[in-house]
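Note that one protein chain is taken out, while the other chains of the complex remain in position.
Chain naming follows the written order as A, B, C and D, and within any one chain the residues start at number 1.
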Amino acid sequence: MTPLLEIRNVSCRFGALLAVNKVSLQVAKGELLGLMGPNGAGKSTLFNLIAGVLPPTAGEIVFDGKSITDCKPYDVARIGIGRTFQIPKPYRQLSIVENVMLTAFLREKTTAGARRIAEETLADVGLADYMGTPINALTVGLLKRLEVARALAMRPKLVLFDEIMAGLTPTEVGSMTKFVAGLPARGITVVWVEHVLYAIMKTATRMVVLNRGEVIAEGAPAMLARAPAVVKAYLGEEMDFA
Amino acid sequence: MTAFSQLLISGILIGSIYALMSIGLTLVFGVLRVVNFAHGEFLMLAMYGAWGITQVLGLNPYWGLIAIVPAMFLFGAIVHRLIVQPALDKPHLVVVFATMGLSIFMQNVALMAMSADLRDVPPVFAQSVIIGPLYFKAELLLGFVVTLVCTVALQWIIRKTYLGKAIRATVQDGEAAMLMGIPVPHIFLITFAGGSALVGLAACIMLPLFSVFPTVGLNFVLIAFVIVVLGGMGSIEGALLGGICVGVVQSLSGYYIAPAFGQMFFFILFLLVMIFRPNGLLGQKGAANIGMNS
Amino acid sequence: MLEVKSLDAFYGSVQVLHGVSLHVNRGEIVGIVGANAAGKSTLMFTLAGLRTTHTGDIGVDGEPIGHLPAYERTSRGLILVPERRRLFPFMNVLENLEIGAYSPGARAQAKQTIDEVFALLPVLAERRKQVSGSLSGGEQQMLAIGRALMGKPRLLLLDEPTEGLAPIYVKLLFDLIVRLRESGLTVMIVEQNVHHVLRTSDRTYVLENGRVVLEGEGQSLLNDERLKIAYLGL
Amino acid sequence: MASFDRASSARSPLIPLFPQWGRVSIFELALILTCIALVVVRLPTSFQDVLLLTYMFAGLALAWNIAGGYAGLISFGHAAFFGVGAYTSTILYLNLGLTPWIGLWVGGLLAAVFGAVLALVCARLRGPFFILSTLAFAEVVRLGALNWVSLTGGPEGLSIPPVSGYANMVFTSKAIYAWIMLSYAVAIYAVTKALEASRFGYYLCAIRDDEDAAAAAGVNPLIGRTAAMALSAGLTGIGGSLFAQYFLYLDPTFLISPELSFQFALLPAVGGLGTAIGPVLGSLLITPLSELLRSHLGNAAAGLHLVIYSAGLIVVMLYFPGGLAAAIAKLDWRRRRS
Partner (left out) sequence: MSFFLRLAIFALSLFTITAGPVAAQEPIRIGVLLPLTGPFAKNGLENWEAMQIARDMINERGGVNGRKIEYLQGDATNPNAAISETERLITREGIKITTGSFASPLAIAVSQAAERNGVFHWETTGAAEIITRRGFKHTFQVGAPARKYGQAAVDFVVEDLAKRLKKPVADLKIALLWENRAFGKSVGDGIRAYVETKKIKLVYDEGYDQFATDMTPIVQKLKDAAPDVLIAISFPNDAILFQRKAKELNLNVAAFVGVSAGYSSPDLRTSIGDMVNGIFVADFPPKVNPNVLKPETRKVADEFYKRYEAKLQRPPAGHAAAGFSAIWALFTEVLPKAKTFQPDELREIALKLDLPEGSLVNGSGIKFTNFDWADDTKDAGQNLRASIGVWQWTKQGNEQVFPPKLATHEAIDVPMPDWNKR
């Protein structure tokens, strides 16, 4: 079976910095792929390459059999890739429902239809009670959920989640984890970057570890958590103070 | 050939005067990210002040500098305190409209106080300076020299003095500057007041060249905007370059095309630069995006 | 030295810190660890007086400073080296250092301090005319610390100082922190790199979701399972 | 772009204050009915010119608001579109005898083309750079109009013969003009309301609030910005044609002036950017106020009325940055809290 998303030897360079270095990845349909790595590992850059925000300096990205290497973000969205932003980017002058409607418009041209999808999606992510709240009064956690709702309202084939757990309370993390875990069953493939590792470790079907722009490990979560390279990359090296 | 040289050099000279009057604007623009739409009226006020000094004391306008520059510094500080500072943490449009309101306000106060008469001072120097076949007004040459000195001095202040370094630090990273103990609000105040003082300097240099009347600012303010953006916002040497570009384009287009098109050609030049080099000729990368999001 | 009591901090209307209380004694190295977005940087900014609004008390040597703007806290001896260094990229090393000594008290001694900083961080002396944006990451971090030292701090706050640094620099950095403490400086350090912090610090606070969830001494905390849970989710 | 503070995130902040029927609140309905009544009752006949100017500026402010308020394209060059509209219908009428009833659509179309060009020219510019570029653009259009003498009459401008008749769209009765201007304003109000309810309208708001997020939602920001500017410019151009038919004289220097562009932007800013009701409130407040100040203080001392007007403007901008609409909404908030 051909993978839904295939990244072939993709590199991205900012001046002297090679942020992503010849990364190759395959994401199968229905997978929940976790991407982990310390700060500056290149996770967000990789996301931006897939989402069309950045053009890769080398390599190719293929989605659903078609190359999306040169696609703009709006093209990528239209072919069915949803994404969240690490720092939430809500439309500050719109209401919560309207925020979600904007992505829903990709599936439903009428306002009423989009509103229906938006309300369903909001209920889905547990924001049903907040529909009347002004954006500026939302906590980080709620904004993250709003990001998730926006990415899902377009009924994507693939979603890119970028640190959706950061800033959430433990209970929130719990319910969100459960929610994300259920997505593949609904036909949505997930690529997920997360710093709150216990959430992703429990959920992901497969993990990829990035460090300094390169893939350093790949495999089942439980296995990776013990891998020395990963622990080293994450918790830092032990230092010799002698 | 003589005609061309004359036009070119005259364009450079007048352009340097435009640059001088724009430096204050570029400074404020660069540091506070604020477009002062009342800049032309600041110039008008300072020219009236210089004119008043020549009338009351019978001195030539250059002496007016001694009083006008500090007076405009004070005026700038007051305007900053009353209008600009309260608008800084508000959306960008607030300061735009507030300074535009100030512009109308000052124009009409001037009209009430001074009437619409043109005010002039007699020429300071009796004769043009003649070099070969070329003629130059001595006041213009002096203005050119003052602009150069002023640009160099300002560069020196910005590069070498503590205040200058604090200003640059504020521009490069306002938050980090605060962490280093730089009182950023005071830096803003000093910059705005200093920019106004520079307008005062420009006014004294311009008074022997141009008449002053309540709406004189309108004749110059668009030129100043073009120069500031053309040169790259906040870039002092950019303002000089932009000013000279505008002066030369104006001079050559008036001669080789038609004077009836007036400022059209440098507006077109301006739009072209905006399309192809949105950061201006000497502007820092990303300058054009400043003010985009809060 | 530093006393923080039931600090609530907000970005706009969003509350990020919830009732954080902590203290730092003179001459201590205190670490703050926690997962991403646990509120570590917010705590630092709030202490330095930037970005957030807050309720609760912040006191330095018994004097409340919570109401002061950032630039006045500097002259009270509280200086933050912010995350990602935040150097003035178009200025050279020397100028960056000079700016560090902006507050009046520090400026008077700037010439002397600069020699001390160069003695402490010889790499900066070599590069004094180089534009800071062109320095390597490690050099930049040294400069950021040097710049802060120019302001004659009594309490130095370091936010993620090892981020993006090569191991050699990480070691250098922690050596430096220890030396600074020996010269009488109090240091508070926010780090992702748990090992480093716990090895170096006298006491460490663990933040989670804007709350202090753990407090303890270095080594003992490293062996505390609760840390791993808070941090790694293991 | 600059986001104006609004007390609640609802697009019509007045809704909570007033009961609503479908998309139209009682407040809006009452406002429109009052506007109609003011024309119908003809009580203060002598105020009809102020009234019709108020309606015209309400329409123009609404048109500006589509670009400036919804799409975040703060233009200080809308007088150029106004001028293009005015000149087009007038030139077609004077040279080809085409009735302005048709000419105004041509004018609007041409103005829309100009708007699209401006949006594309300024595609990469934001903030003050965008503002200054629109200003420069309008100046280029003005100087073009001034110097294309054979078409525009140059500095002497164009005069439309004041011969009344429905075909030439010239009337002696102020009431008819008031009706026309009112229809214009109501039509653009309806366009604005339709925009608010449409996918396109949401797209514009998204581009204004966060271009990256909009792109992630499948919105092409360049196309959105261009379309918004073209729509806004086109409606402004139609307003220009109506203006020409009322004033009957076009002078390039004052028609395409920065002052006029500034006025277009000012009314929505005072009333409340990015709301349908804001520009209307702005025009209802400012236009009569400036006319009355001029007529009552113009005689006292030259310039005094503008001194008062501008001082008021500064105070309003500094203390009510969200405009009247936000102020009213805030009022409501306080009421609900207490």
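Everything that follows uses one rule, which is that a contact is a pair of C-beta atoms (placed from the backbone, for glycine too) under 8 Å apart; a residue touches a chain by one contact, two chains touch by 3 or more.
Keep in mind that what you see is a predicted model, and the values were worked out from it rather than measured.
> Which displayed chains make contact with the chain that has been left out?
Result for the missing chain's touching partners among shown chains: B, D.
> Of the listed residues D:Y166, D:Y249 or D:Y319, which contacts the missing chain in the full complex?
If we include the chain that is not displayed, D:Y249 is the one touching it.
> For a quick check of understanding: of B:I157, B:L252 or B:I275, which residue touches the chain that isn't displayed?
Only one listed residue reaches the unshown chain, and that is B:L252.
> What residues on subunit B make contact with the chain left out of this view?
3, 6-7, 10-11, 14, 108, 111, 115-118, 120, 122-123, 127-128, 130, 135-137, 140, 209-211, 213-215, 218-220, 223, 247, 250-255, 258-263
> Considering the whole complex rather than only what is displayed, give the residues of subunit D touching the chain that is not shown.
Touch set of subunit D with respect to the missing chain: 30-31, 34-35, 38, 43-50, 53, 143, 146-147, 149, 154-157, 159, 161-162, 164, 170, 172, 174, 247-249, 251, 253-255, 257, 259-260, 281, 284-285, 288, 291-292, 294-295, 298-299, 302-303, 305-306, 324.
In the analysis below, only the chains that are shown with their structure count from here on.
> Please work out the Cα centroid separation of subunit B and subunit D, and write it as a whole number of Å.
Between these chains, centre-to-centre, one finds 32 Å.
> Compute the distance, rounded to whole Å, between the mean C-alpha positions of subunit C and subunit D.
52
> So which stretches of subunit C touch two or more other chains?
none
> Name the shape of the chain contact graph, picking from line, ring, star, complete and other.
Topology of touching chains reads as a ring, each chain with two neighbours.
> Okay, what are all the chain pairs that touch?
A-C, A-D, B-C, B-D
> Name, in rising order, each residue of subunit B that touches subunit D in their complex.
Where subunit B meets subunit D, its residues are 29, 33, 35, 83, 86-87, 90-94, 96-98, 100-105, 107-109, 111-112, 116, 214, 222, 225-226, 229, 233, 258, 260-264, 267-268, 270-271, 274-275, 278, 288-294.
> Would you pull the subunit D residues touching subunit A in the complex into a rising list?
3-4, 6-11, 197-199, 202-203, 205-206, 208-210, 212-221, 274
> Could you please specify the touching residues of subunit D with respect to subunit B in the complex?
Going through subunit D, the ones touching subunit B are 1-5, 74, 121-122, 124-129, 131-133, 135-137, 139-140, 143-144, 146-147, 258, 262, 265-266, 269, 273, 301-304, 306-307, 309-311, 313-314, 317-318, 321.
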